[in-house]
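Structure below; questions to follow.
A single protein chain has been omitted; all remaining protein chains appear in their positions.
Which chain is which? They are A and B, in the order written, and residues in each are numbered from 1.
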Amino acid sequence: MFYREAGDFSTTYREDSQTFPIKFDRYRYYAVLIIAFAIIPFLLNDYWVNAIFLPFLIYSIAAIGLNILTGYCGQVSLGTGGFMAVGAYATYKLMTAFPEVSMVVHILLAGGVTAFVGVLFGLPSLRIKGFYLAVATLAAQFFLVWLFNRVPWFYNYSASGQINSPERTLFGIPITGANTEPWAVYLFCLVFVTISAVVARNLTRGAMGRKWMAIRDMDIAAEIIGVNPLTAKLSAFAISSFFVGVSGALFFSVYLGAVEVGEVFGINKSFLVLFMIIIGGLGSIFGSFAGAAFLVLLPVLLKNVLVTGLGWPTDLAAHLEFMIVGFLIIVFLIVEPHGIAQLWRVAKEKLRLWPFPH
Amino acid sequence: MPDQLIYAIEVFFNGLMAGVLYALVALGFVLIYKASGIFNYAQGVMALFAAMTLVGVMEGQVPFAHLINAVLGTKVHHFGWHLPALVGIVSTVLVMVVLAWLVQRVIFKHLVGQEPIILFMATIGLAYFMEGLGDMMWGSEIKKLDVGLPQGINLWIDEATYNIFDYGFFIDNLDIVATIIAITLVGSLVIFAQYTKEGRAMRAVADDHQAALSVGVSLNFIWIMVWSVAGFVALVAGIMWGTKSGVQFSLSLIALKALPVLMLGGFTSIPGAIVGGLIIGVGEKLFEFLVGPLIGGATENWFAYVLALLLLVFRPQGLFGEKIIERV
Partner (left out) sequence: MLSNTDGYVTEDGRTIGGVVMEMKNITLRFGGVTAIKDITFDIREGEIRAIIGPNGAGKSSMLNVVSGFYVPQEGEVFFRGEKRPALKPFEVARQGIARTFQNIALFEGMSVLDNVMTGRLTQMKAGFISQSIWRGKAEKEEVENREICERVIDFLEIQSIRKTPVSRLPYGLKKRVELARALASEPKLLLLDEPMAGMNVEEKEDMSRFILDVNDEFGTTIALIEHDMGVVMDLSDRVVVMDYGKKIGDGTPSEVRNNQAVIDAYLGVSHD
């Protein structure tokens, strides 16, 4: 009833092209930001941060990244796990080589390194398309994991072959290592997530986003109206990989603290992020969040209900999770290829007219 | 002859044998892709699922035993029988046919006309589902599979090569059997496609859905048939690999190697799948033998993919595909 655009006029093109043209949406967006930044940090404990909030925030960045490449530019990648590993190992090398430099710098640089690697593996996209490209990105996945597993320089010749995140502080507050406070790591990741989302939104609603979507919807026509496929695709690979790299960096340094590459950044990670954007919504920033939330919450929920509640063995719950996820992917592709984001949009359409739908 | 070269020749032959298995899985992909334009990522998991089912049936495992026990608090696990391999294989084939029917009925019937990439992602979903289902039905532990295929070193080759090179080649009997079975399978598939009514209908569907429909071919029937045949091919591949290294999750990853095989050989060509399989098999074994020790080993994990990627950059249509002329 209060969700209306009537009486809410845009008088300039600038106003008309903002992210939330409807006033109510805009207020809700500010409300979410206030809750996330000013209220949640006070309510957090270790369990909530580690089981839900950190993975949700960090996967959101990865999902935004993959969504730029797949949802907006139409290039399916199965190499997300490998690119996250690049981000993780780049931060590790930077953290250990330059302990005095701020973590923020390291994480951004790690994103930059990943962007470079992403462009490298994105080059074939100029010649090959569709699932040919998807399979080609598997090369990145398997090669990168192998590289970090087998070349000792990457894990500083440690005996275990693992990488461990040493303690680093920001404004004197530890954000990596063993002595972190839940609210500090939460806020640290939240800042990255917020900036990522805003930047991604700005890029996708402007000239660059239109180039990507033109390539996605019909690459030949895009080229004929003047889009250079080389720069469009490679910029998508670069920016997407940057986000994925940042997410990998946070995943390792802030969230896990210790990583064995094959286990953490294997092909299943690639699929997990891909599933997030399919379920959440291809070509939607909100969908990236929704998908990440969904797939982070699902196992937690299953574990609480089945294992804690009904006393099932954990492996059975894990198998069931596989089945549910696979099933949901198929259902979404059949029923709503644009995912939760589209369901949300439809709900809003309805709400605009409610309670007088005619 | 220098020792290195002799070893390399042995590696080459072992690569050929491995390549035959890749080709076998790739064949399943080609069948489905030709008939329906679906690039079936789940083919590898189908091989795993088929092998698990075969073991389960032969050993008399109770399906969903863990689930039943967890829900009802019972302690069932085995029926207590051991069935001969042939019975196991026949029942597994039946299971795969039912599965084909379900896949067609529940999933792809609703996705007709969607973009290829959507279909591809749906098969990834299918792969996940089947992986969960397989573990749920039969348990996730590594299983031993023995359907009575000969295994171990082939003494005749060992002896013959020893007489020539002073060094006996190690070639596994299982690989030889696999090669023979694969050749038979390919031969019969070709005959089936060329000379039977169903085969002709299948080729018609592959060429043009609409046209095939208009001359009275049932698309549904053909698609179920193709998925069934692909399921059968998956079973054969599953038996070979399962016998070799046990039925376990990694089997579905090995089967993924069929993807680069296809990228080399082209998605629509059966000879392409075979040649691609052999190239990948030999290539990765030789690369691991020659370069692997220098750079840390285990290069088989990625060699096939990187090779396919490099090839595609220079020849996007694959080795045997025709040049694509784009139209607007």
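What we mean here is this: a residue touches a chain if its C-beta (ideal position, glycine included) is under 8 Å from a C-beta of that chain, and two chains touch if they have at least 3 such contacts.
Computed from a predicted model, the values in this text were never measured in an experiment.
Interface note for the absent chain: among A:39, A:159 or A:207, the touching residue is A:207. Among A:123, A:218 or A:351, only A:218 touches the chain left out of the display. The chain not shown here is touched by just one of A:229, A:262 or A:313, and that residue is A:229.
Where chain A meets the chain that is not shown, the touching residues are 12-14, 17, 199, 202-203, 205-208, 210-211, 213-214, 216-218, 220-229, 235, 283.
Quick note on the criterion: only the chains that are shown with their structure count from here on.
Interface residues of chain B facing chain A in the complex, by the touch rule stated above, are 39, 66-67, 70, 107, 110-111, 114, 116-118, 120-122, 124-133, 135-136, 140, 253, 256, 259-260, 262-263, 295-299, 301-302, 305-306, 308-309, 312-313, 316, 326, 328. Contact residues on chain A toward chain B in their complex (touch as defined above): 74, 76, 123-124, 127-128, 130-132, 134-136, 138-139, 142-143, 145-146, 149-151, 220-221, 224, 267, 271, 274-275, 278, 310-313, 315-316, 319-330, 333-334, 337.
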